[in-house]
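Here's the structure, in structure tokens; my notes come after.
The complex appears here without one of its protein chains, the remainder shown in place.
For subunit A:
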Amino acid sequence: MQGAMTPGMPLFSPMMPYGSGLTPQPVQNTNSLSILEEQQRQQQAQQARTSGQTPQLFHSQAVGGSTTTALPGNTPLFTTPLTPMTPITPATPYVSHLIPPTPIFVSTVNLGCKLDLKTIALRARNAEYNPKRFAAVIMRIREPRTTALIFSSGKMVCTGAKSEEQSRLAARKYARVVQKLGFPAKFLDFKIQNMVGSCDVKFPIRLEGLVLTHQQFSSYEPELFPGLIYRMIKPRIVLLIFVSGKVVLTGAKVRGEIYEAFENIYPILKGFRKTT
């Protein structure tokens, strides 16, 4: 198969491993019909276009293309490169004009020794410790800009880093600070625990409509919290959706889950756009 790269088509390879299973389906399918139609239309468009390519490619494309939620105005044409599929950040953003949420990382590490929080708070720079309010030292460093909670058991939580590597680097820096203060700090069990991302869909949303149709996933109690709490099953992500159109996604263990969740929720939110 010669390189039949039709110009201008976004490379959609990363969708293959993720596109399957329980993408959220609303209880009353107000939107699914349109989604189905679009999927069919896209499939037909793909069929028309891929007549020149190998049948193997067409088959894999059909499998990959139909299980993901179709995004209007974005006809993915899966042109396989000769290189194996790698999840690369695509040249054009996933959801046409929108910026995908860049996640913030939360990680934990065990320093392996008991710490005296009072000495740390007194001697370290940029450390605050208020035992009556919270039982940990809150330390901040400027590069990479992160915050760490250091507990007396020796465990530490590091938040605010923009990438996995930065989170690890920041955690190492904190461990170094603790080490310099005289404690035998080690660096055990570093693990990324959580990723939080926030983004904007740029239009106001009708939360009442969303909670009616997606009852089993959403919880909207204006008395308790002004945003709608949407618990997506696959991938297992919790989204906080606000009237202004801002969305916060959290609970991801890998970066792709945040993107995938955003891809899944965007067409649903478009269906509940406020018209006034």
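Going forward, contacts are C-beta pairs under 8 Å (C-beta built on N, C-alpha and C of every residue); 3 or more make two chains touch, one makes a residue touch a chain; residues count from 1.
Operating definition for what follows: contacts and distances are computed from a predicted model.
Selecting from "AP-3 complex subunit beta", "Transcription initiation factor IIB", "Serine/threonine-protein phosphatase 2A 55 kDa regulatory subunit B" or "proteasome endopeptidase complex", the unshown chain of this assembly corresponds to "Transcription initiation factor IIB" (UniProt protein name).
Subunit A meets the missing chain through residues 204, 208, 211-212, 215-216, 219-224, 226, 242-244, 274, 276.
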